[in-house]
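Shown here: the complex without one of its protein chains, the others still in place.
Take a look at chain A:
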Amino acid sequence: MIRTAPEETAGLKQGEGFLSLRGLTRRYGDFVAVDDFNLDVPKGELVAFLGPSGCGKTTSLRMIAGLAPSTSGHIVVNGRDITGVPPYQRDMGLVFQSYALFPHMDIAKNVAFGLEMRKVPKAEAAERVREAIAMVRLTGKEHHRPAQLSGGQQQRVALARALVVRPSILLLDEPLSNLDAKLRDEMRNEIRDIQKRLGITAVFVTHDQMEALTICDKVVVMNHGKLEQMGTPHEIYEHPKTAFVAGFVGRINRLAGKASGGVAEVAGLKVAAPGFNGPVEVMVRPHRVSLSTDGVQADGERHALPGTVTRATFAGDILEYEVEAGGTIMKTEAATRGGEAVLAPGTPVTLSWRPQDTYVYAAS
(Lines give C-alpha, C1' and ligand atoms only; values in the text may rest on other atoms or scores of the structure.)
Protein backbone atom coordinates (compact mmCIF):
# COMPACT_ATOMS: atom_id res chain seq x y z
CA MET A 1 0.00 0.00 0.00
CA ILE A 2 1.30 3.39 -0.90
CA ARG A 3 0.89 5.97 1.81
CA THR A 4 1.39 9.67 1.37
CA ALA A 5 3.60 11.18 4.02
CA PRO A 6 2.00 14.01 6.05
CA GLU A 7 4.53 16.61 4.89
CA GLU A 8 3.60 15.88 1.28
CA THR A 9 -0.09 16.34 1.98
CA ALA A 10 0.52 19.54 3.85
CA GLY A 11 2.16 20.92 0.75
CA LEU A 12 -0.75 19.96 -1.45
CA LYS A 13 -1.40 22.66 -3.98
CA GLN A 14 -4.81 24.05 -4.54
CA GLY A 15 -6.33 23.12 -7.87
CA GLU A 16 -5.42 19.49 -7.38
CA GLY A 17 -8.68 19.24 -5.55
CA PHE A 18 -10.77 21.25 -3.14
CA LEU A 19 -11.44 17.99 -1.35
CA SER A 20 -8.60 15.49 -1.49
CA LEU A 21 -8.37 12.02 -0.03
CA ARG A 22 -4.86 10.59 0.29
CA GLY A 23 -4.57 6.88 1.00
CA LEU A 24 -7.66 6.98 3.20
CA THR A 25 -8.04 3.58 4.86
CA ARG A 26 -10.40 2.14 7.43
CA ARG A 27 -9.83 -1.30 8.96
CA TYR A 28 -12.04 -3.19 11.38
CA GLY A 29 -9.72 -5.93 12.59
CA ASP A 30 -8.90 -7.95 9.49
CA PHE A 31 -11.71 -6.45 7.47
CA VAL A 32 -10.74 -3.53 5.27
CA ALA A 33 -13.79 -1.33 4.82
CA VAL A 34 -11.98 1.33 2.81
CA ASP A 35 -8.65 0.55 1.21
CA ASP A 36 -6.17 3.24 0.19
CA PHE A 37 -8.75 5.65 -1.20
CA ASN A 38 -7.27 8.49 -3.28
CA LEU A 39 -9.48 11.18 -4.73
CA ASP A 40 -9.43 14.81 -5.82
CA VAL A 41 -12.68 16.72 -6.14
CA PRO A 42 -12.34 20.16 -7.78
CA LYS A 43 -14.23 23.06 -6.21
CA GLY A 44 -17.90 23.20 -7.13
CA GLU A 45 -18.09 19.66 -8.44
CA LEU A 46 -20.56 17.02 -7.36
CA VAL A 47 -19.00 13.58 -7.11
CA ALA A 48 -21.02 10.44 -6.50
CA PHE A 49 -19.70 7.45 -4.52
CA LEU A 50 -21.42 4.51 -6.17
CA GLY A 51 -21.31 0.89 -5.13
CA PRO A 52 -23.21 -2.01 -3.60
CA SER A 53 -23.94 -1.98 0.12
CA GLY A 54 -20.83 -2.67 2.16
CA CYS A 55 -18.47 -1.32 -0.51
CA GLY A 56 -17.15 1.37 1.84
CA LYS A 57 -18.87 4.38 0.31
CA THR A 58 -20.76 5.36 3.46
CA THR A 59 -17.71 4.69 5.64
CA SER A 60 -15.71 7.01 3.36
CA LEU A 61 -18.35 9.71 3.67
CA ARG A 62 -18.43 9.35 7.45
CA MET A 63 -14.64 9.64 7.57
CA ILE A 64 -14.84 12.85 5.53
CA ALA A 65 -17.49 14.16 7.94
CA GLY A 66 -15.33 13.15 10.90
CA LEU A 67 -17.96 10.81 12.30
CA ALA A 68 -15.84 7.71 11.76
CA PRO A 69 -12.12 7.51 12.47
CA SER A 70 -9.73 6.60 9.70
CA THR A 71 -7.08 3.96 10.27
CA SER A 72 -4.59 5.78 8.06
CA GLY A 73 -4.48 8.33 5.30
CA HIS A 74 -5.40 11.98 5.06
CA ILE A 75 -8.39 14.16 4.29
CA VAL A 76 -7.49 17.57 2.91
CA VAL A 77 -9.98 20.37 2.34
CA ASN A 78 -8.87 23.55 0.61
CA GLY A 79 -5.23 22.76 1.33
CA ARG A 80 -5.81 22.12 5.03
CA ASP A 81 -5.34 18.64 6.49
CA ILE A 82 -8.43 17.99 8.59
CA THR A 83 -7.78 14.31 9.31
CA GLY A 84 -7.68 14.75 13.09
CA VAL A 85 -10.19 17.59 13.34
CA PRO A 86 -13.41 16.75 15.26
CA PRO A 87 -16.65 16.84 13.24
CA TYR A 88 -17.92 20.04 14.89
CA GLN A 89 -14.91 21.96 13.60
CA ARG A 90 -14.94 20.53 10.08
CA ASP A 91 -17.47 22.86 8.54
CA MET A 92 -19.31 20.19 6.54
CA GLY A 93 -22.99 19.92 5.81
CA LEU A 94 -24.28 16.39 6.07
CA VAL A 95 -27.68 15.19 4.85
CA PHE A 96 -28.58 11.83 6.35
CA GLN A 97 -30.53 9.02 4.71
CA SER A 98 -32.98 9.19 7.61
CA TYR A 99 -32.84 13.04 7.51
CA ALA A 100 -32.12 13.08 11.30
CA LEU A 101 -34.17 16.23 11.86
CA PHE A 102 -34.39 17.04 15.57
CA PRO A 103 -37.90 15.88 16.50
CA HIS A 104 -38.15 18.25 19.48
CA MET A 105 -37.57 21.38 17.39
CA ASP A 106 -39.71 22.97 14.73
CA ILE A 107 -38.47 23.48 11.18
CA ALA A 108 -37.10 26.98 11.78
CA LYS A 109 -35.20 25.87 14.91
CA ASN A 110 -33.83 22.84 13.07
CA VAL A 111 -32.49 25.05 10.30
CA ALA A 112 -31.21 27.65 12.79
CA PHE A 113 -29.32 25.08 14.89
CA GLY A 114 -26.06 25.27 12.98
CA LEU A 115 -26.10 29.07 12.95
CA GLU A 116 -26.76 29.14 16.67
CA MET A 117 -23.78 26.83 17.26
CA ARG A 118 -21.63 29.18 15.17
CA LYS A 119 -22.90 32.11 17.25
CA VAL A 120 -24.23 34.00 14.23
CA PRO A 121 -26.01 37.20 15.44
CA LYS A 122 -29.75 36.64 15.93
CA ALA A 123 -31.00 39.05 13.25
CA GLU A 124 -28.63 37.68 10.60
CA ALA A 125 -29.44 34.11 11.60
CA ALA A 126 -33.18 34.74 11.27
CA GLU A 127 -32.68 36.20 7.81
CA ARG A 128 -30.51 33.29 6.67
CA VAL A 129 -32.99 30.76 8.06
CA ARG A 130 -35.78 32.51 6.16
CA GLU A 131 -33.72 32.40 2.95
CA ALA A 132 -32.78 28.75 3.39
CA ILE A 133 -36.38 27.72 4.00
CA ALA A 134 -37.46 29.72 0.96
CA MET A 135 -34.72 28.07 -1.11
CA VAL A 136 -36.21 24.63 -0.45
CA ARG A 137 -39.74 26.02 -0.99
CA LEU A 138 -41.02 25.45 2.53
CA THR A 139 -41.95 29.01 3.47
CA GLY A 140 -44.95 28.85 5.78
CA LYS A 141 -43.90 25.58 7.36
CA GLU A 142 -41.42 27.23 9.79
CA HIS A 143 -43.35 26.27 12.89
CA HIS A 144 -44.26 22.74 11.88
CA ARG A 145 -42.60 19.82 13.61
CA PRO A 146 -40.60 17.43 11.36
CA ALA A 147 -43.14 14.64 11.98
CA GLN A 148 -45.84 16.83 10.43
CA LEU A 149 -44.02 16.99 7.08
CA SER A 150 -43.90 14.46 4.26
CA GLY A 151 -40.70 12.56 3.46
CA GLY A 152 -39.82 14.88 0.60
CA GLN A 153 -40.39 17.96 2.73
CA GLN A 154 -38.27 16.53 5.55
CA GLN A 155 -35.55 15.87 3.02
CA ARG A 156 -35.67 19.50 1.91
CA VAL A 157 -35.47 20.69 5.52
CA ALA A 158 -32.41 18.47 6.01
CA LEU A 159 -30.87 20.07 2.92
CA ALA A 160 -31.67 23.59 4.16
CA ARG A 161 -30.26 22.79 7.59
CA ALA A 162 -27.02 21.50 6.07
CA LEU A 163 -26.64 24.42 3.64
CA VAL A 164 -27.65 27.36 5.83
CA VAL A 165 -24.26 27.30 7.59
CA ARG A 166 -22.56 27.67 4.17
CA PRO A 167 -20.39 24.60 4.68
CA SER A 168 -17.22 24.13 2.65
CA ILE A 169 -18.48 20.72 1.52
CA LEU A 170 -21.95 19.23 1.26
CA LEU A 171 -22.15 15.51 2.03
CA LEU A 172 -25.24 13.51 1.08
CA ASP A 173 -25.67 9.97 2.40
CA GLU A 174 -28.22 8.14 0.21
CA PRO A 175 -30.53 11.14 0.56
CA LEU A 176 -33.16 9.87 -1.88
CA SER A 177 -33.49 6.22 -0.92
CA ASN A 178 -36.42 6.80 1.44
CA LEU A 179 -38.49 8.60 -1.18
CA ASP A 180 -40.84 7.13 -3.75
CA ALA A 181 -39.73 6.98 -7.40
CA LYS A 182 -41.42 10.15 -8.68
CA LEU A 183 -40.34 12.28 -5.74
CA ARG A 184 -36.83 10.89 -6.07
CA ASP A 185 -36.46 12.29 -9.61
CA GLU A 186 -37.80 15.65 -8.47
CA MET A 187 -35.53 15.86 -5.42
CA ARG A 188 -32.52 14.73 -7.45
CA ASN A 189 -32.97 17.61 -9.85
CA GLU A 190 -33.61 20.00 -6.99
CA ILE A 191 -30.45 18.96 -5.14
CA ARG A 192 -28.44 19.29 -8.35
CA ASP A 193 -29.89 22.75 -9.12
CA ILE A 194 -29.19 24.06 -5.65
CA GLN A 195 -25.69 22.56 -5.61
CA LYS A 196 -24.88 24.21 -8.95
CA ARG A 197 -26.42 27.54 -7.98
CA LEU A 198 -24.38 27.69 -4.77
CA GLY A 199 -21.29 26.31 -6.50
CA ILE A 200 -20.69 24.06 -3.51
CA THR A 201 -18.41 21.02 -3.61
CA ALA A 202 -20.49 17.97 -2.84
CA VAL A 203 -20.20 14.23 -2.28
CA PHE A 204 -23.26 12.13 -2.97
CA VAL A 205 -23.34 8.53 -1.74
CA THR A 206 -25.70 6.14 -3.50
CA HIS A 207 -26.13 2.51 -4.46
CA ASP A 208 -28.41 3.49 -7.35
CA GLN A 209 -26.41 3.72 -10.60
CA MET A 210 -29.14 5.72 -12.35
CA GLU A 211 -29.02 8.29 -9.57
CA ALA A 212 -25.23 8.47 -9.71
CA LEU A 213 -25.11 8.86 -13.50
CA THR A 214 -27.77 11.55 -13.63
CA ILE A 215 -26.82 13.80 -10.72
CA CYS A 216 -23.08 14.15 -10.69
CA ASP A 217 -20.08 15.54 -12.52
CA LYS A 218 -17.97 12.53 -11.63
CA VAL A 219 -18.74 9.02 -10.48
CA VAL A 220 -16.49 7.02 -8.17
CA VAL A 221 -17.41 3.35 -8.42
CA MET A 222 -16.38 1.39 -5.34
CA ASN A 223 -16.37 -2.31 -4.53
CA HIS A 224 -14.99 -4.16 -1.50
CA GLY A 225 -13.50 -0.94 -0.14
CA LYS A 226 -11.55 -0.27 -3.30
CA LEU A 227 -11.96 2.38 -5.93
CA GLU A 228 -12.84 0.54 -9.15
CA GLN A 229 -13.07 3.48 -11.51
CA MET A 230 -13.52 7.20 -11.42
CA GLY A 231 -14.75 9.31 -14.29
CA THR A 232 -17.58 11.25 -15.83
CA PRO A 233 -20.91 9.41 -16.07
CA HIS A 234 -20.23 9.01 -19.80
CA GLU A 235 -16.78 7.47 -19.24
CA ILE A 236 -18.09 5.13 -16.58
CA TYR A 237 -20.95 3.94 -18.73
CA GLU A 238 -19.24 3.76 -22.10
CA HIS A 239 -15.77 2.73 -21.03
CA PRO A 240 -16.05 0.64 -17.89
CA LYS A 241 -12.52 -0.29 -16.86
CA THR A 242 -13.41 -3.42 -14.94
CA ALA A 243 -15.93 -6.22 -15.29
CA PHE A 244 -17.43 -5.08 -11.98
CA VAL A 245 -18.07 -1.55 -13.25
CA ALA A 246 -19.52 -2.87 -16.52
CA GLY A 247 -21.88 -5.13 -14.60
CA PHE A 248 -22.82 -2.68 -11.85
CA VAL A 249 -23.45 0.40 -13.94
CA GLY A 250 -26.18 -0.37 -16.44
CA ARG A 251 -27.32 -3.79 -17.65
CA ILE A 252 -24.97 -6.15 -19.44
CA ASN A 253 -24.78 -9.48 -21.29
CA ARG A 254 -21.85 -11.73 -20.44
CA LEU A 255 -20.28 -14.33 -22.72
CA ALA A 256 -17.45 -16.59 -21.61
CA GLY A 257 -14.54 -17.08 -24.05
CA LYS A 258 -10.87 -17.73 -24.41
CA ALA A 259 -8.27 -15.29 -25.69
CA SER A 260 -4.96 -15.87 -27.33
CA GLY A 261 -2.85 -13.71 -29.59
CA GLY A 262 -5.07 -10.67 -29.15
CA VAL A 263 -8.22 -12.40 -30.32
CA ALA A 264 -10.91 -13.85 -28.12
CA GLU A 265 -12.97 -16.79 -29.29
CA VAL A 266 -16.42 -16.63 -27.88
CA ALA A 267 -19.39 -18.70 -29.08
CA GLY A 268 -17.83 -19.00 -32.51
CA LEU A 269 -17.17 -15.28 -32.76
CA LYS A 270 -13.77 -13.70 -33.04
CA VAL A 271 -13.56 -10.60 -30.90
CA ALA A 272 -10.58 -8.28 -30.73
CA ALA A 273 -8.97 -8.68 -27.32
CA PRO A 274 -5.58 -6.99 -27.40
CA GLY A 275 -3.37 -7.91 -24.51
CA PHE A 276 -5.55 -10.75 -23.21
CA ASN A 277 -4.55 -14.35 -22.82
CA GLY A 278 -6.59 -17.13 -21.25
CA PRO A 279 -10.24 -17.11 -20.16
CA VAL A 280 -12.08 -13.86 -20.78
CA GLU A 281 -15.53 -12.41 -20.32
CA VAL A 282 -17.00 -10.60 -23.29
CA MET A 283 -19.78 -8.16 -22.51
CA VAL A 284 -22.26 -6.09 -24.46
CA ARG A 285 -25.14 -3.96 -23.27
CA PRO A 286 -28.66 -5.20 -24.18
CA HIS A 287 -29.74 -2.01 -25.95
CA ARG A 288 -26.65 -2.13 -28.19
CA VAL A 289 -27.64 -5.54 -29.47
CA SER A 290 -29.93 -5.58 -32.51
CA LEU A 291 -32.18 -8.49 -33.21
CA SER A 292 -33.23 -9.48 -36.71
CA THR A 293 -35.05 -12.33 -38.39
CA ASP A 294 -33.27 -11.86 -41.75
CA GLY A 295 -30.19 -13.89 -40.89
CA VAL A 296 -27.56 -11.12 -40.94
CA GLN A 297 -24.05 -12.45 -41.49
CA ALA A 298 -21.11 -11.34 -39.45
CA ASP A 299 -18.87 -8.96 -41.32
CA GLY A 300 -16.21 -6.45 -40.40
CA GLU A 301 -18.92 -4.01 -39.30
CA ARG A 302 -20.83 -6.16 -36.83
CA HIS A 303 -20.51 -9.23 -34.67
CA ALA A 304 -23.40 -11.63 -35.31
CA LEU A 305 -24.68 -14.54 -33.27
CA PRO A 306 -27.59 -16.83 -34.20
CA GLY A 307 -30.08 -17.73 -31.49
CA THR A 308 -33.65 -18.55 -30.55
CA VAL A 309 -36.12 -16.30 -28.76
CA THR A 310 -37.02 -17.71 -25.32
CA ARG A 311 -38.99 -14.83 -23.88
CA ALA A 312 -40.47 -11.59 -25.18
CA THR A 313 -41.48 -8.79 -22.83
CA PHE A 314 -43.45 -5.84 -24.09
CA ALA A 315 -43.00 -3.02 -21.57
CA GLY A 316 -44.71 -0.25 -23.49
CA ASP A 317 -41.76 2.02 -24.17
CA ILE A 318 -39.32 -0.81 -24.75
CA LEU A 319 -39.47 -4.33 -26.12
CA GLU A 320 -37.19 -6.81 -24.37
CA TYR A 321 -36.12 -10.21 -25.65
CA GLU A 322 -34.31 -13.04 -24.01
CA VAL A 323 -32.51 -15.04 -26.67
CA GLU A 324 -30.71 -18.33 -26.25
CA ALA A 325 -27.46 -17.75 -28.08
CA GLY A 326 -23.81 -18.63 -27.65
CA GLY A 327 -24.62 -21.11 -24.87
CA THR A 328 -26.23 -18.54 -22.65
CA ILE A 329 -29.25 -16.24 -22.44
CA MET A 330 -28.62 -12.89 -24.13
CA LYS A 331 -30.89 -9.95 -23.49
CA THR A 332 -31.78 -7.30 -25.99
CA GLU A 333 -33.91 -4.25 -25.67
CA ALA A 334 -35.13 -1.71 -28.15
CA ALA A 335 -37.38 1.32 -27.97
CA THR A 336 -40.76 0.57 -29.49
CA ARG A 337 -41.75 2.59 -32.54
CA GLY A 338 -45.23 1.20 -32.81
CA GLY A 339 -46.49 -1.50 -35.13
CA GLU A 340 -43.61 -3.96 -34.78
CA ALA A 341 -44.57 -7.59 -34.27
CA VAL A 342 -43.63 -9.23 -30.97
CA LEU A 343 -41.72 -12.38 -31.88
CA ALA A 344 -43.00 -15.61 -30.34
CA PRO A 345 -40.64 -17.83 -28.30
CA GLY A 346 -38.95 -20.32 -30.57
CA THR A 347 -38.41 -17.87 -33.42
CA PRO A 348 -34.88 -18.15 -34.85
CA VAL A 349 -33.14 -14.78 -34.85
CA THR A 350 -29.72 -13.25 -35.33
CA LEU A 351 -28.20 -10.94 -32.72
CA SER A 352 -25.67 -8.39 -33.89
CA TRP A 353 -23.70 -5.52 -32.40
CA ARG A 354 -20.84 -3.26 -33.24
CA PRO A 355 -17.29 -4.24 -32.23
CA GLN A 356 -16.84 -0.92 -30.37
CA ASP A 357 -19.77 -1.83 -28.11
CA THR A 358 -17.97 -4.99 -27.05
CA TYR A 359 -16.10 -5.08 -23.72
CA VAL A 360 -13.51 -7.71 -22.93
CA TYR A 361 -12.26 -8.47 -19.41
CA ALA A 362 -10.10 -11.21 -17.97
CA ALA A 363 -12.41 -13.78 -16.41
CA SER A 364 -12.26 -13.71 -12.63
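One rule holds for everything that comes next: a residue touches a chain if its C-beta (ideal position, glycine included) is under 8 Å from a C-beta of that chain, and two chains touch if they have at least 3 such contacts; residues count from 1.
Operating definition for what follows: contacts and distances are computed from a predicted model.
Asks: Tell me the UniProt name of the left-out chain, picking from "Polyamine ABC transporter permease", "Putative mRNA 3-end processing factor", "Tricarboxylic transport membrane protein" or "proton-translocating NAD(P)(+) transhydrogenase".
Replies: So the chain that does not appear here would be "Polyamine ABC transporter permease", according to UniProt.
Asks: Quick one: say which of A:L67, A:L198, A:A256 or A:L343 touches the chain that got left out.
Replies: Selected residue, touching the omitted chain: A:L67.
Asks: With the missing chain put back, one of A:G54, A:P87 or A:G151 would touch it. Which one?
Replies: Final answer for the missing-chain contact: A:P87.
Asks: Extract the touching residues of chain A with respect to the undisplayed chain.
Replies: Considering the whole complex, chain A reaches the absent chain at 65-67, 86-94, 96, 98, 100-104, 113-114, 117-118, 161-162, 165, 171.
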